[in-house]
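The complex appears here minus one protein chain, its other protein chains still in place.
Lettered A and B in written order, each chain numbered from 1.
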Amino acid sequence: MTHVLIVSAFMFFTGVCGFIIRRNMITILMSIELILNAVNINMVVFNKFLYPDQLQGQFFALFIVGIAAAEASVAIALIINIYRKLSSINVEQVNEMKY
Amino acid sequence: MNYSYTVLILLIPILVFLLTGLLGMKFKPIVSGIVGTVGLGIVFLLSWYTAWQYFFVGGQVNGEFEKIIAMSMHWIQFTDKLAIQIGILLDPISVMMLVVVSSVSFMVHIYSLGYMKGEKGFARFYAFLSLFTFSMLGLVVATNIFQMYIFWELVGVSSFLLIGFYYQKPSAVAASKKAFIVTRFADLGFLIGILLISFYTGTFDFQTLTGADHSIFESAASASFIGMSVMTWACLLIFMGGAGKSAMFPFHIWLPDAMEGPTPVSALIHAATMVVAGVYLVARMFPVFFFQAPDALEAIAYIGGFTSLFAAVIAVTQFDIKRVLAFSTLSQIGYMMLALGVSGYEGHEGVGYMASMFHLFTHAFFKALLFLGAGSIIHAVHSNVMQDMGGLRKYMPITHITFLIACLTIAGVPFLSAFFSKDEILVAAFEHNKFLFAVEYLVAGITAFYMFRLYFNIFWGKDRHYHHTPHEAPKVMTIPLMILAFGSIFAGYVPFTRLITADSRGFESHMDFAIAIPSVLIGLVGIGLAWILYKKENPLPDRIAAALGGFYKTVYNKFYIDELYLFITKKIIFNYISRPVAWFDRHIVDGTMNGIGWLTVTSSKKIKGLQSGYLPQYGMVFALAAVVLVLIFAYLIG
Partner (left out) sequence: MALNVLMFYLLSAVIVIFSVLTITSRRILRAAFFLLCVLVGTAGFYFMVDYQFMAGVQLVLYAGGIVVLIIFSILLTSHISYKFPQPEAGRLVMGLLVGIGGLVLSTMAIMKYAFKATENAALKVDMNAIGTQLLGTGKNGYALPFEVISILLLAAMIGAIIIAKKGR
């Protein structure tokens, strides 16, 4: 089981790296999806290997997927709005809430 | 014997000050004048009544006049044992001073109704006069040395306000600053002296300090500092405060410049009352000086003698009549200090103390008369200097006669008041220290000489053509002159030796002809010299002055003491002490403060980059922080 956990950890940190490195807002969104997926795998694995008599992990993973969908749609809406205003989806240009 | 009405003597002047100061502008100026004069009149009557009660009705108890506390009020509590009271102490010298201060002040109030008429700030003048009277009265009736110090400072403030009355004249402002700074500097010594004495004896109270029980000074007897005992230091420091206020050398520099104030102010403050505060202080603390620090008394005598000679010599050369009178005051106060310095304590040995107080009493009258007379002359001629005057005896008869009476008094002519008081001083000096006696004898002659130089130059000499004929002063100004002349003549007949002495017991005294006759003779010699040189106008004085050349010039410039002080302050203190301190303050102290500000601003500029609004940076910081926290938890706790 630990091998799976290592894989999911790798995916998680890959997503974090992508979140930090990437400049396009949509690619950042994709990295977030990677992170969420890694968490999902973790939930399912724990459920299957540690607590096979319960279904908590699966339901949790289910809800995470649902929430991810909602969040992605709102994010896309925001991105489209920003694109209309700035004609670019470079995240470095969205920095007006600063000092 | 109930003396609680004496509290009115203090309350009335301060009330008048508040009334005229706050409300004086709303009424016509003359109203403030009337209020001030009436208030002072009441105080005058109360003081004389108190004196009569104290000396003649109450009289001596067990052979001595006892000190009576008429009223005492607890004011500040410093520690369990140390507290400051404010109260009224009645004893021979304080009652005498009450009479002196209230009489002269009352005369000045009446006189100013005429002299200051039409001046801007008439109400302000009367307010300040009342403030001054209040402060001086509080000083003389102080029950403890701290109260005296408080009123001492108040007197200094009133003097500052009054000297600088014509505040638009730069010379007046400079003079008032000079007076205040010099006296304040001397008060530093006074304060240290007070602290020393109260530290060793544990009390501020005069009754305890000057009482018969000397055990409170035991703890001080063994302490010493650079060879002199602590008590000598304390008494010398207290005398330093008195020397500043009484303009003893080297603190005398403020008194001639203080003549910038209006003439009634000079009469009240700088002739009769404030400048004798130093003498009064030494007299008040006399038992302490005599028993604990006799060396300090010697020093006082020498300083007094030197000042009187110094001032008399300068007075011979001055042309401004008020300055001549100022130096004359310095000289007479020198006499008083010397008399205190050579005094003993018991019975007839205390003749110096008695003589000093006696001379204070008579001096108040004739010096105030001289100044007020000078005021009426200045009022008539509109100038201060002798060269603009001459032959005034034809135009101003009353002023002439009263001024002549005062000059005769100060010269020591027999049967006028100062003859008696000055002689007692000479007797005391003769018995104690022949050298000082010789100095004072010489000064008596010089005094007669310069006073009559002044007199002849004003009222005789060349008849000048005046722009408009000088007229005699109005009645409101001449009546005080006449009253004061009356006082000058008859004040000598008060039986001082029975009333006011060092040990509060009286002693009988008699005329000592061996001293009296030579002093009258030297007075007549001085008058004669002045007659020859000044009665008719002639070139003789100028030729003598030219012959004396450099010496004359030095004396005329008051021995360049002012220039010396200015040099010391500007070149030495400013350059070597003030400038480094100012540099330190500006660069290091302020620099630190500015530096802290600069540091805050710069560091905040650097830190604000964290709030860049840049999303990935936020994410990175978040992830980094999470990793670090996990590490910390894992390794510290796990």
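Just so it is clear, a residue touches a chain if its C-beta (ideal position, glycine included) is under 8 Å from a C-beta of that chain, and two chains touch if they have at least 3 such contacts.
This structure is a prediction, so every number in the text was calculated from the model and none was measured.
*Asks:* By the contact criterion defined above, which parts of subunit A meet the unshown chain? Give residue numbers in ascending order.
*Replies:* 1-7, 9-18, 20-24, 26-27, 29-31, 33-34, 37, 40-41, 44-45, 48-56, 58-59, 61-63, 65-74, 76-81, 83-84, 89
*Asks:* Determine and list the subunit B residues touching the chain excluded from the picture.
*Replies:* So the residues of subunit B touching the unseen chain are 616, 620, 623-624, 626-627, 630-631, 634.
Keep this in mind: only the chains that are shown with their structure count from here on.
*Asks:* Give every residue of subunit B touching subunit A within the complex, in rising order.
*Replies:* 608, 611-616, 619-620, 623
*Asks:* In the complex of these two chains, what residues of subunit A are touching subunit B?
*Replies:* 16, 19-23, 28, 91-92, 94-99
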